[in-house]
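For this view, one protein chain was removed and the others were kept in their places.
Moving on, here comes chain A:
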Amino acid sequence: MAVDADHTSQGRTPQGRIPRGMPAPAGLLERMMSNRHFLGLLFMLPAAALLLLFLTYPLGLGVWLGFTDTRIGRPGIFIGLENFELMWTDTVFWLSVFNTILYTVVASILKFGLGLWLALLLNQHMPFKAFFRAIVLLPWVVPTVLSAIAFWWIYDAQFSIISWALREMGLIEANINFLGDTWNARWSVIAANVWRGIPFVAISLLAGLQTIPQSLYEAATLDGTTPWQRFRYITLPLLTPIIAVVMTFSVLFTFTDFQLIYVLTRGGPINATHLMATLSFQRAIPGGFLGEGAAIATAMIPFLLSAILFSYFGLQRRRWQHGGQD
């Protein structure tokens, strides 16, 4: 119907449209000023300049540093791929790659599953709905450093509340060494990241859920669906575009995470929780090898690019989203 309305309104007011071929003005400047392509470029210039200055320059500088042997306090010279060759044989670097992938994959899957579950819960009718929605946002609102410190305390070898609770219940004898054991530490930082990341996923997916009209569920109910089938055939397919966006962002955030690790473990014990971002910082600033740190950070780019490419194809409008308005 909307399509028809468009047609008629266009058809009715042909005189309202701006004529395409304007009479050619005399001067070159005048002609350029009425050329949409030229004007477009002109208007884009300031934004492009800003982008170049504040985005491309630091990025370019970072990448460039990766090809030098710059140290803090000493300008370096171009050394080609030497930093990268070094990295290739560096077991700590490869450990950090493994950690980063484990961290990103496990945390993202958990954030997606729990976030979706929470979104579905919050989408139900229940008392104090607004209150619960606000509560859910809390972990996201609290500064990362603050929540990291809180987790540090929760995971403390002596005073951990989890250890205490489990001990009181008689489930364990001795305190759990959360951040001192390699695998314990890995799962602990992942848990902290999941806790922090769920609100973003849950609230975004909740917004997505609310765009699905109630009448679709009613129609499906009359068509004979079970609640599971309504989720499977209505909710999930209609939510996929939003899931794709949300999870792309979530993966990018997780992959580049720094603060949480740096406060909780500083990459320890024995580099078990070093992510590429923390290792890069470790080498560059406390270690002083700016070139090497920059090279590690540069090595993150292919991973990030492939994540973005993946989502680019995942994010494309689905066929059913094309066409007129609803």
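One rule holds for everything that comes next: a residue touches a chain if its C-beta (ideal position, glycine included) is under 8 Å from a C-beta of that chain, and two chains touch if they have at least 3 such contacts; residues count from 1.
By definition in this document, contacts and distances are computed from a predicted model.
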- prompt: What is the protein name, per UniProt, of the chain that does not appear here: "Sugar ABC transporter ATP-binding protein", "Cytochrome c oxidase subunit 1", "Hydrogenase" or "Putative spermidine/putrescine transport system permease protein"?
  reply: "Sugar ABC transporter ATP-binding protein"
- prompt: Just one of A:75, A:127, A:170 or A:224 touches the chain that is missing; which is it?
  reply: A:224
- prompt: Which listed residue, A:89, A:124, A:158 or A:321, touches the chain dropped from view?
  reply: A:321
- request: Using the touch rule from the top, list residues of chain A that touch the missing partner.
  value: 1-5, 213, 215-216, 218-225, 229, 233-234, 237-238, 318-326
